[in-house]
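Pasting a structure here, questions to come.
With one protein chain removed, the remaining protein chains of the complex are shown where they sit.
Let's turn to chain A:
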Amino acid sequence: MSVENAPVVDVDEAAIPVEKKMYYRFESNDKKEFRVSELAIQQSETLNRLVEAMGYTSEDVENKPAIAIENIDGKTLKLVFQWCEHHKGEAIPVDDGSVPKIVEIPEFDAKLMDIDNGLLFKLIWAADYLNIVQLLNVSCKKVANMAQGKTPAQLRRVYLLPSDEEDEAAKRAAQEAQDPRAREVEEEFEERKRQGGNSFF
């Protein structure tokens, strides 16, 4: 049936129940406030559980203080909520254990993540902390793409990977920073292991 031939039905708009959209207020650690729709929040398992547990009404949202997210700054949280609003209502991917993961970065996400690596680091940290699976996937994919065509030597520079010697030095420094008695016990334990003992006592 063409659009022209479709029957015209008069609709009493007043009779249609209008579902009021629920928004929540969040505050970053540098006191920036954001209003985020309930549907967008569902992309974050952490925030979704939090607002469910709080059981806020629309009035509560307006009258009570904004929900504080104490370890994410405003610049990062803005990106997070922009992403959640854009992808609200989309299914949350389930990890099927496949390696490598097949993830395409959509155009919107690519533009959103056209940021310096410092902010990208914070975005990944936030996506992980707030448990936003697909945002974590696309942001990690962007970091994984930095490895394309790189040799091991280049990867060390790209990802700032310490050498074995640097790892050993860091381990030694951490041991030295321990309580001296704890270190003595550990050394004694290692010595006994070397001598073939399988029990410390």
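Here is the rule we go by: a contact is a pair of C-beta atoms (placed from the backbone, for glycine too) under 8 Å apart; a residue touches a chain by one contact, two chains touch by 3 or more; residues count from 1.
The rule we apply is simple: contacts and distances are computed from a predicted model.
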What protein name does the UniProt record of the undisplayed chain give, "Exosome complex component RRP41", "WD repeat-containing protein 48 homolog", "DNA replication complex GINS protein PSF2" or "F-box domain-containing protein"?
"F-box domain-containing protein"
Can you work out which residue in A:33, A:62 or A:167 touches the chain that's missing from view?
A:167
Tell me, which residues in chain A touch the chain that this view leaves out?
99-101, 103, 117, 120-121, 124-125, 127-128, 136-137, 140-141, 143-164, 167
